[in-house]
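Take a look at chain A:
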Amino acid sequence: MTVALALEQLLNGLQLGVMLFLMAAGLTLIFGVMGLINLAHGSLYMVGAFACAATAAWTGSFWIGLVASLIAAAAAGAIVELVVIRRLYDRDHLDQVLATFALILMFSEGMRWLFGSFPLYLDIPPLLQGAVPLPGGTEYPVYRLAIIAAGALVAFGLYLLISGTRLGMRIRAGESDREMIGALGVDIRTLYTVVFALGAALAGFAGAMVGAIQSVQVGMGEPVLILAFVVIVIGGIGSIKGALLGALLVGVTDTMGRFLLPKLMALFVPPAQAGMIGGAAASMLIYIVMAVILAVKPRGLFPAAHA
Partner candidate 1 sequence: MVEPVLQISNLVKNFGALRATDGVTLDLRPGEIHALIGPNGAGKSTLIHQICGTLRQDSGSIRFAGEDVGALSVAGRARLGLGRTFQVSSLAPEFSALRNVMLAVQAREGSSFRFFKPVMRDKGLIDTAMAMLERVGLTARARIPAAELSHGERRQLEIAMALALQSRAFLLDEPMAGMGPEGSKSLTRFLDTLRKEAPILLVEHDMDAVFALADRISVLVYGRIIATGTVEEIRRDPAVRTAYLGDHA
Partner candidate 2 sequence: MLSRENLVNLVLAATLLAVPLAANALGQPFYVTLATRIAILALAATGLNLALGLGGLVSFGHAAFFGIGGYAAGILATHGFSGDPLIFGLPGTNQMWVIWIVAVVVAGLVGLAIGAISLRTSGVYFIMITLAFAQMVYYFAVSWPAYGGEDGLSILVRNQFPGVMTMRPLSFFLICYVILLIGIGLFALIRASRFGSALQAARQNEVRVATVGIEPYRIRLTGFVISAMMTGLAGALFADLNRFVSPSMLSWHMSGELIVLIILGGTGRLFGPLAGAALYVAFEYALGGLTERWQFFLGLILLVVVLFARGGLLGLLAGKARHG
């Protein structure tokens, strides 16, 4: 095991963490402001990926595809909010879970209807192809570095948006006191639609970015969604800061666990078994981390005021 290999894995972990942050930020924002648990968030991720892949295939440009993914996911989010989600704000979590579960079924089957059952592929744009050398002699793909950078930019942009703009002020008001924003004369219904569409656009953006390194297919959003749940549970539901730290923690722990645990096991048992035990243990690692954190802090690392 070389340092270069470990560094590469660490970067992979960061890249996963950044993608998880884009998902988790939307989920936690929607929960923080509207008190809604949205299982269909993974579907918006999928919508973004499909929109990007289809548009890129049609126009030949990844960048136009990326813009299309933002528009498509935000539009899908806004429509879903207007038609279904806004009926759920006053309902209990069970109703929210079921209705958004129903939306997943409809989104997944609908996508299969539109695009067929075969995966789509999305090429990395020429600008971001190639690799850069890492210290230690290996190389690392530029595109993955670009994902990390894009995620960091979005995180910074979100920070500016929430701490420095009128919309951000309203979001913060909505998080701390729902009655107050009504009293401030803010049109809550519009605010909710905007926040939901914003969360959807973040998810769609993540889907499009990841679409170029994985295949674009129905069901791709669900594993990410569940990891994003783990992230916000660890970080504290409703907290953007918690989502960022939780995402990086989960991304790095998962990736490094898969890399290191089989090697660690090999010190104790024969190689064939080490791979098996180490692999199985690694697949459970982040859940164990989650359980330990919750055993100490049941409301996550950065509990939000309500929730």
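Assume contacts are C-beta pairs under 8 Å (C-beta built on N, C-alpha and C of every residue); 3 or more make two chains touch, one makes a residue touch a chain; residues count from 1.
Selection rule, in plain terms: all candidates are chains of the complex that A comes from, given by their letters.
Predicted model only: the values in this text are computed from it and were never measured.
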Touching chain, any copy counted, for chain A within the complex - options 1 or 2: 2
Parts of chain A lying in touch with candidate 2, wherever the complex brings them together: 31, 37, 84, 87, 93-95, 97-99, 101-106, 108-110, 112-113, 222, 226, 229-230, 232-233, 237, 276, 279-280, 282-284, 287-288, 290-291, 294-295, 298-300, 307
